[in-house]
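Quick one: this structure, given as structure tokens, is what I'll be asking you about.
Complex shown without one protein chain; remaining protein chains in place.
Coming up: chain A.
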Amino acid sequence: ALGIAGGLAGAANAETLEPNAFEDITNYCNYYEFGTGKEDPAKYAGALTTDPWTVQIDGMVDKPGDYSFDDIMSQMDIEERIYRFRCVEAWSMVVPWNGFELADLLDMVGVKPEAKYVAFETALRPEEMPGVRYPVLDWPYVEGLRLDEARHPLTLMATGLYGKPLPNQNGAPLRLVVPWKYGFKSIKSVVRITLTDTQPATAWNKANAGEYGFYSNVNPEVDHPRWSQASERPLGGGLFARRKPTLMFNGYDEVAGLYEGMDLVKNF
């Protein structure tokens, strides 16, 4: 069932969030498995077979196994969440996702007490993904969250957009959405979820550890080494769009408690 726009947290802000057009969201994507151009995913991701789809869930869980997408969907409550989306490249959108809380999926498989992190992996299919011929990144794309981040009620597994099934270029059939982190943390087309007690490797950190940390929380005070993160350009405003200030945690202050006592400059 589709829930209320904005979901729980950040509800006060949700009123003022005007989602970007479907065409904007689906034609300006970073999904390097289909090419590094922003429109490459819209052009080439149609080749990705998303049905059938299986997610392997393993590691420190009570019920490891291969879960079909349909099986997962039958057990999850789908709601709408209108989230800000802030790319590390300093542009932003507002996206009306449909999906379920990652915490619900974790409860479904049962997380063992010794687990501390969640690792994710994107599909790697050279025959369907023209971009993986080039060593832009060390394929497959991998990401990770601390377990408390993964369990936060804002953390979503998105399966739709504007009430439609997720388009391939946006990470069909299911992807992570962590709205207080830079977009690259929100890994697409997930085929594997592993619960572990060691901090998992992440694709961009492997490519350039000085520029992309494990946490990658949106933070206007910590610049990317090559550009400022203090402001962002909201997409959809045309040639004369004004920049606007970037908000700490992308405006999702309720996650601040997760990082209490941590040096966010060091743990960028």
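Keep this in mind: contacts are C-beta pairs under 8 Å (C-beta built on N, C-alpha and C of every residue); 3 or more make two chains touch, one makes a residue touch a chain; residues count from 1.
Convention: contacts and distances are computed from a predicted model.
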Missing subunit (named according to UniProt) among the choices "Xanthine dehydrogenase family protein subunit M", "Molybdopterin-synthase adenylyltransferase", "Protein-methionine-sulfoxide reductase heme-binding subunit MsrQ" or "Transcriptional regulator": "Protein-methionine-sulfoxide reductase heme-binding subunit MsrQ"
Full-complex touch with the removed chain, picking from A:28, A:53 or A:180, is A:28
Identify the residues of chain A touching the omitted chain, counting contacts across the whole complex. 23-24, 27-28, 32, 36, 38-39, 89, 91, 134-137, 207-208, 226-228, 231, 233, 235-236, 238-243
